[in-house]
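Below is a slice of the complex: some chains, not all, each in place.
A, B, C and D label the chains in the order they appear, each numbered from 1.
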Amino acid sequence: MRKTLPSLKHPKRLSFKRKPIQNQIPGKITYVGEGTSEDTVINVISYNEEKVIYNNNCSIEKVLDLVTHEPQFKHWINFIGVHDVEKLSKLGSLLNIHPLVLEDIANTKQRPKLDEFEDYVFFALKMIYHNETDLLIKNHFGLVFNKSYIISFQQSHDIIFNSIRERIHNKVGRIRIRNTDYLFYALIDAVVDNYYNLLETIEEKIQDLEERIIEDASKASTSEIQLLKREILSIRKAVFPAKELINKLQISKHPLYDKSTKAYIADLYDHILQVTENIDIYREIVWGLMDMYMGSLSIKMNEVMKVLTIMSTIFIPLTFLAGIYGMNFDYMPELNIKSGYFIVWGIMILMTALLIFYFRKKKWF
Amino acid sequence: MRKTLPSLKHPKRLSFKRKPIQNQIPGKITYVGEGTSEDTVINVISYNEEKVIYNNNCSIEKVLDLVTHEPQFKHWINFIGVHDVEKLSKLGSLLNIHPLVLEDIANTKQRPKLDEFEDYVFFALKMIYHNETDLLIKNHFGLVFNKSYIISFQQSHDIIFNSIRERIHNKVGRIRIRNTDYLFYALIDAVVDNYYNLLETIEEKIQDLEERIIEDASKASTSEIQLLKREILSIRKAVFPAKELINKLQISKHPLYDKSTKAYIADLYDHILQVTENIDIYREIVWGLMDMYMGSLSIKMNEVMKVLTIMSTIFIPLTFLAGIYGMNFDYMPELNIKSGYFIVWGIMILMTALLIFYFRKKKWF
Amino acid sequence: MRKTLPSLKHPKRLSFKRKPIQNQIPGKITYVGEGTSEDTVINVISYNEEKVIYNNNCSIEKVLDLVTHEPQFKHWINFIGVHDVEKLSKLGSLLNIHPLVLEDIANTKQRPKLDEFEDYVFFALKMIYHNETDLLIKNHFGLVFNKSYIISFQQSHDIIFNSIRERIHNKVGRIRIRNTDYLFYALIDAVVDNYYNLLETIEEKIQDLEERIIEDASKASTSEIQLLKREILSIRKAVFPAKELINKLQISKHPLYDKSTKAYIADLYDHILQVTENIDIYREIVWGLMDMYMGSLSIKMNEVMKVLTIMSTIFIPLTFLAGIYGMNFDYMPELNIKSGYFIVWGIMILMTALLIFYFRKKKWF
Amino acid sequence: MRKTLPSLKHPKRLSFKRKPIQNQIPGKITYVGEGTSEDTVINVISYNEEKVIYNNNCSIEKVLDLVTHEPQFKHWINFIGVHDVEKLSKLGSLLNIHPLVLEDIANTKQRPKLDEFEDYVFFALKMIYHNETDLLIKNHFGLVFNKSYIISFQQSHDIIFNSIRERIHNKVGRIRIRNTDYLFYALIDAVVDNYYNLLETIEEKIQDLEERIIEDASKASTSEIQLLKREILSIRKAVFPAKELINKLQISKHPLYDKSTKAYIADLYDHILQVTENIDIYREIVWGLMDMYMGSLSIKMNEVMKVLTIMSTIFIPLTFLAGIYGMNFDYMPELNIKSGYFIVWGIMILMTALLIFYFRKKKWF
């Protein structure tokens, strides 16, 4: 059994823990998270209504140059690999980002967060998905944007934003016309939309478990239910703060949000609300699975007990009767009756019939 | 067992899922929901105190014509079949409805919603009922109204509004005299009134389950209870947001709501409150059913065990005694006593009597 | 078992249901509730500090006459039998009561409600009691009062207000001196005071169940616990809105409430608070009963199993031993030993003693 | 078992009930509580910085005289025995206390309450303790104070305030210098401090139960757990309103509270907060006891079942084998083999060894 559930031991642990750092100095940027061997990459997409320019694998100087000298473009700076603390703090200090913000970006165990500064806004949330080995992955994702650029900080490469890149490239919808706040909205929306896929995976897992429990409780196990509980709690913890933060966005009066974008953020809030409601419903359902499981086991037990009781109740008296006539007393008158043996058989068959009738009446089978 | 519960697998799934659309562009109207083969139909009822005119199967141009050139009428435009996104967006753009509203109308997985714009109001909620195969159906239903017309968007034909049509036709009550806000109220009220039928179905299902569990736990199953739980959670999710929204309606100061209509909306709020309170009561009761079920199984088990124990406890010692006198020792003095056999019978009957007395005293039967 | 619990099936249903009325027109007064054959009766008590005049079985015209031409009296109009919708709406329209209020009076499934109009106040709540067959009865009770009169609408005759009638008749306390708002308070207080009797009945039922479960779980049944749960939920639903409403009364600034009456209303709020707190405590206790029940069953089961195990464990090996010496092998040396039979008996007694000692050490009996 | 739990039946009932009084007139002072034979006693301690004067067993006239003619003293009037409604109402009317306050003092089932009048403050709470027979006693305790005196109304004599009397007598701390509001605070503080003793008793009861359940579930009983639940719910009900009220005291701007006393009240609030937090923790722990109990029973059951199964599984096949060679067929070749008997013994020992090996591998013992 342990072989099929190795995940209970190790990977789940990650989701509830922040590496304890005894000497952590506040404001000192430190990477908190698993080790990674990917290189840090900075890609910049500069776009306006007429043109899109791609600068992949930029140096930080190039980024600064773009941001400073190309005000006619909006720049989407995609910083992939937040474990490179040096690059991160260099970029941060050149663009005047508060050290605590950079610390929050490098700390991949940071909970979702919204910080509105005078001239820029910081938003951190989680991309959550199941990887190919069905492990729940929570990737930390940070956004910093002001009037002219937006920086997205990621732990690793992701396909979640490809659709947005396409929309920019192909000038689909309003994305090229609108300001950076619309791109800001679009990126968060992509993350939240992805939560629907997560919900579906959870839904499927629940249904699979339910079906197996109904069919035969021994096909499921308590540890699977516990694992699912943990998964839901872990998702809940990552998603619920986002709800609150998007509501903050919605009612914020920060000048960076355009009035026309507000309608989209309201829509976004609606989506995250739907996600959180579903998570809570799944939670209740999974909590109920344990009861189903126990009920299923009890039914099985009852069935086993009935078989035992029926067999014992029928044969124990018969065996006793046979035992009686196996006694060696000198004088046992029945033994000498010629048809005695057959009379005993008759009595036995009668007893059996009566007991079967009794069990039938009790609806035991 | 699985044959009687196929519904656990498939149809329930629908209620918790929104089709994941990777490239969904915000504000782009996309139909989200099951496929349907019905044609989209637009029926318009134009009425005022004196007259009612019916325009069934209107073209969009006709609708626009009516709305623009017949200001002496109030127009109820019934748009059936929101899957026809093209017609929907054409109508929307001609009547100046915000694209996000149209998106919410076409997305049948959208949660209930109220959006008050300067010159019109959008309200979306769910019609919920059990279809003829006892499946829970949740139909998305959107309302848009302004001073001169009201548009109701439905997924398919419904009988729920027939009574309102009759009231308009027969000039029953105040509906012909009042403004569109009263019709707006009346349509929502019809949907909420229908929730009472839903509650009754749930009530009956609960009672049926309760009775079967009390009679014989094996007549019910844990999966039925789980199914009922899911159904209640699903209804709860669709109805509870409506409560909040109707409260918003109640305290809204939007000029489209007439003061006299406000009293009716307060009444409506009262109804939805009663519905939600009942749902929560059903929830508690259904959650308690599992305990009843387990208790019922335990009682049965106890009964089975008692039968086994009584039979074994009586006959095992007797069989032992018979076994003793079945031994073949050369010298067993009892065997030679003439009445030995009958003495053994006497001892056996005495033992049985004592054990029965003991069980009686313990109140085992 | 079903014979003792017929109530689970039918009467409970009533408390959770409102008759579904497809074509119900808002503001149209319709009686919702069980049929009744009692005649509608209107009794008026007109009183002031000096005099009390009784007008039993008044016509509506008489009521109007009294209210209009006898301003020196305060009039308590007791309308018994709200099923007579015609009389109700006639009285209502003559006294200028809003149609929605009349609808709420006639709908006996209406939840408790407070509506403060400019010149009168409407309050609806529930009288709850167990009838002689121990069924929970919830009677809808409506109050309308203004400066000069108070109308109490009841479903049927009740003894609950007799004490108030006596106090008016005998000039006990301040009731004759004070305004109608004091009578209004006194009537609500009488209803709330009666809830204490209800609590006591529930308390007794719980104690009875608890004692039976402790004594012998088989004397109670899961359905009784479920029934009690339902009863408490049903009471809770009827009483909790009242708490909220009395709080509203308490903080209301409506000119009809005299300042000196406010102290009494605060006191009333205190009482209803105590009632609701107790209901929630009963709820927790009843929810705990199921656990007690299951525990009680488990103890019983353990006991049964121990008896079975002890008997089997003692006698099965003995029977085996007897079986050994019942074998018919040609050469079994023990059989020829003279005292073999007695040695076997000795071994058997020794084995039994050892097993009994073992069970004693395990504290099985 | 019933003999050890008589308390479940009767005394608990008291704590959830208010005597139902059909004709109770609001504002009419009526004693609600158990009968008592103690005489009502009024003791007055008059003190200021220089002097303390004791007047035990005062008449009401004496009290009035003291209060009116000795303004240089602060008077602590201790009224013991609130069942003497006559004396109570006489004192009340002479000192101008509102009849509803007097009613609340005489009603010992009244929940904790704070009423701030223009020139005096009324506070009622509960002294709770276990009496010598381990019964939970809740004594109603009322305080009325103004600038010059404080009246404490008790149901019976109590040792809880002795320490305060000593502090007044011996001029310990600031009590003699400060105003009546400080004494008011000190009296409430004494009551709240006493709750800590209560918590400790509960803590000990829980630990005792826990230990017994762990050692052997049959040493505890479900009814004990239920009793403890009830006790905690009953305490909770008496203590929680006090928290809210002390918070009200804390934020109140009534001129009777001196600014310097406010710091002490804040401290008091801290204490009551700690008490309520602990009560909720005990609640969770006690609710968990039932699970422990059931788990403990299940473990025991498993153990019993294993013994039964092991014994049966070993001896039933052996008995069968012995039965085979006890058959009386004319031709059974094994019987004639000389060492047949010993071979059978060998087979039996082998079978037993294999089964024991199997159970060992399954870790059954």
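Some observations on this one:
Quick note on the criterion: contacts are C-beta pairs under 8 Å (C-beta built on N, C-alpha and C of every residue); 3 or more make two chains touch, one makes a residue touch a chain.
The structure presented is a predicted model; accordingly, all values stated were derived computationally and were not measured.
Taking the whole complex of the structure file rather than the 4 chains in place, the copy count of the single sequence reaches 5.
The rule is simple: only the chains that are shown with their structure count from here on.
For the touching copies subunit A and subunit B, the fraction of interface residue numbers used by both falls below half; the interface is of the different-residue type. The angle of the rotation superposing subunit B on subunit D, based on CA atoms and rounded to the nearest 5, is 145 degrees. The distance from the centre of subunit C to the centre of subunit D, with each centre set as the mean of the Cα atoms, comes to 26 Å.
Rounded to whole angstrom units, the spacing between the C-alpha centres of subunit A and subunit C is 43. The set of subunit C residues that touch two or more partner chains comprises 294, 298, 301, 305, 308, 312, 316, 319, 323, 326-328, 332.
In terms of inter-chain touching, the protein chains here are arranged end to end in an open line. Annotation, chain-chain contacts: A-B, B-C, C-D (touch as defined at the top). Within the complex, the subunit B residues that touch subunit C are 163, 166-167, 172-174, 185-186, 189, 193, 196-197, 199-200, 203, 207, 210-211, 213-215, 263-264, 267, 270, 273-274, 277-278, 281-282, 284-285, 288-289, 291-292, 294-296, 298-299, 301-302, 305-306, 308-309, 312-313, 316-317, 319-320, 323-324, 326-332, 363-364.
Across the interface of their complex, subunit A is touched by residues 1-2, 5, 8-9, 13, 16-18, 20-28, 98, 100, 103-104, 109-111, 113, 216, 218, 221-223, 225-226, 229-230, 233-234, 237, 287, 290, 293-294, 297-298, 300-301, 304-305, 307-308, 311-312, 315-316, 318-319, 322-323, 325-328, 332, 334-336, 338-341, 344 of subunit B.
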